[in-house]
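Take a look at this one; I'll ask things after.
Heads up, one of the protein chains got dropped from this complex, but the rest are sitting where they should.
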Amino acid sequence: MSLLRAEGLSKEFGGVRAIEALDFEIQPGTVFSIIGPNGAGKTTLLNLLTGIYRPSAGRMWLEGRPLAGHAPHLFAAAGIGRTFQNLQIFFNMSALENVMAGRHLHERCGLAAALLRTPRLARAERACSDRAAELLAFVGLAAYERSAAEAMPYGALKRLEIARALAAEPRLLLLDEPAAGRIEFCGEDVTAAPPEARVRRGMVQVPEGRQVFGPLSVVDNLRLGAYRRGRAESVASLERVYAMFPDLAERRAQPAGTLSGGQQQMLAMGRALMARPRLLLLDEPSMGLAPRLVAGIFACIQALRDADLALLLVEQNARSALAIADRGYVLETGSIVLAGTGAELLADEGVRTAYLGL
Amino acid sequence: MLERLASSRNAGLAALAAVVALLPLALVNNYYYDIAILVGLNAIVCVGLNLLIGYAGQISLGHAGFFGLGAYGSAILTARYGWPPLAALLAATLAVALLALAIGRPILRLRGHYLAMATLGMGVIISIVIATEDRYTGGPDGMSVPPLTLAGVALTGERLWYWVVGVLLVLAVWLARNLIDSPHGRALRALHGSEVAAEVGGIDSARHKVRVFVISAVYAAVAGSLAAHYAGFITPAKVTFFHSIELVTMVVFGGMASTFGAVVGAAVLTTLPQALTVFREYEMVVFGAVMMLTMIFMPKGLVPTLAALAARRGKSP
Partner (left out) sequence: MSAQFLQFLLAGLTVGAIYALVALGFSIIYNASHVINFAQGEFVMVGGMCTVWLGNAGWPLPAAIAAAVLLAALLGLALERFAVEPARGASVVTLIIITIGASILLRGLATLVWDKKLHPLKPFSGEAPIQIGGATLLPQSLWVLGVTLVVVLLLSWFFGRTLLGKALLATSHNRLAAQLVGISVRRVLLVAFGLSAALGAVAGILIAPITFTSWDVGVMLGLKGFAAAVLGGMGSGPGAVVGGLALGIIEAMGAGYLSSAYKDALAFVIILAVLFFMPSGLLGRRSADRV
């Protein structure tokens, strides 16, 4: 007998059909994957399967018993557990308490016993917290047992939700985008890392609009770029930057705010290079610059690439950007619509019409 | 983890018991005892109300109604029908619990402002009924209440009542803390953290909300009965919208989701008007200003804000 069966499942929101006549079966002991782009209805389906939405049509059975109604806690009692795409962690509790809360269905506790804190309740609480600790270890969060949920990193919270869902001992576990929303840099999850942590790991940004420290001198701007590094290394890097940008060397004592646009761009790049990045992120480096200067900037970027630095370039100047890109992605309303090598994208009809004005 | 929870809880209870036991050394005359008793009674209501507002994340602007029903229930049964006071207290409390149960389900389906207004409406209706049915309640002038008797002995006098209220306050706090640390309390906090995740984890949010609503109503009703017997008198002034607001302000000022915060809030905001008797005319202005400033600058309440400051001070190198 199948674990979950759905027949003709549909959901409508005020005339918009989010889900239309779905039929499927999930067997016990299997992994059933549902894939699709944003807006395809995946989360709506999960909401139907956990009783958060009532279906407009169709029926569902769990282990042969019909699932009906509109009470998520009854669906949970039947044996369905889930995690959420947008974290629904209990931020007012610790990690352990989150998982213990997940065990609610397995805690029989009368009101009187709760109010009087009977020895039997105390034993049950200990058993519950032991089981919760086991689950935390199972998902690799043993170190966070006593942490407040609000202090935990994003990746850990994703796993905490899984531990919490497992605590109810569900027959069917629904995972909504468990791996989504992660940023991994050199194998490390930096999704929730603050900026200074990312700089330390080697991700450095040259911001849009340069954002130099106007009242400070060029050399001070550069030195601040190496804020997180030692003094000796900083001096060596300074020489390298001056070699790359002679204009900056000439004006090293000048206040950064008095530099021209092109020079400020060089300063911003130099400042970022002072941090010895492994990945340099450039945000609109050519913005507001005369064509001759733009060429200079892009030559610089190429030189850096040739010196084995990885660069992520965000640019409106599609032609110049794609000309030097090894790989390019076209973003439209938040989704990647096109990907390919720089040459491929330059030759693409759509790109040519939309971005190159041809 | 549980050991740490347990020890901080026990430490807090012990501290409260110590304060209750030692405070009489500072109370020089009956007037001060009277204030202490008022603080204790308000604190009992606030501990219950805090379960609803701070832990479960709901709101009630009508809890003076439950307080009043407890008070008038006891008053009417003892004064007009000659019931023994303890039986009257139990009966009145039971009646309030049943009312809260009946009205809780539809009311707690509402959220935010609508929940606030519905509880407000409930409280005002109760106060109007009490003020209007003067055959039973004595109307706007109130009615007198015979003293509380324990095994035939009448409890009168501030000093005796201080101990009654003090012991009951410690008991009330103990019960509340037990509830919070139990699976029921966890379910409540889960509801507050994320209602949908709690539901999906098997927690029947409607049932838990109603349950904590009833418990907080019971706390208020018991305190009301005791207040009526202590004062020997009860008027509708104790059942007004303003009294409900005072109670909510005590909880919010002292600290939401902090049982001891509720006690502190009750203590500060009960004694403040007394301290301001000299400036009686300014009482409303000061009260209103306190409410606004607290919410603007210290939205978590006094005790949690101080606790956070202390934690930060302890962490800085």
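Letters A and B mark the chains as written, and numbering starts fresh at 1 in each.
Heads up, the rule we're going with is that a residue touches a chain if its C-beta (ideal position, glycine included) is under 8 Å from a C-beta of that chain, and two chains touch if they have at least 3 such contacts.
Note that the structure is a prediction, hence the values are computed from the model and not measured.
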{"item": "Absent-chain contact - pick from B:122, B:203, B:264 or B:303", "value": "B:122"}
{"item": "Contact residue for the chain not shown (choose from B:21, B:275 or B:289)", "value": "B:289"}
{"item": "Interface with the unshown chain - residue positions in chain B", "value": "53, 59, 61, 106-107, 109-110, 112-114, 116-118, 120-122, 124-125, 128-129, 132, 196, 241-242, 245, 248-249, 252, 256, 281-292, 295-296, 299"}
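Simple rule for what comes next: only the chains that are shown with their structure count from here on.
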{"item": "Between chain B and chain A, distance of the C-alpha-averaged centres to the nearest whole Å", "value": "44"}
{"item": "Residue ranges of chain A touching chain B (in the complex, touch as defined)", "value": "50-52, 71-73, 75-77, 81-82, 84, 88-94, 96-97, 100-102, 104-105, 107, 109, 111, 113-117, 121, 125-126, 128-129, 145-146, 164-165, 167-168"}
{"item": "For the chain B and chain A complex, residues of the former touching the latter", "value": "1-2, 4, 175, 178-179, 181-187, 189-190, 192-194, 196-205, 211, 257"}
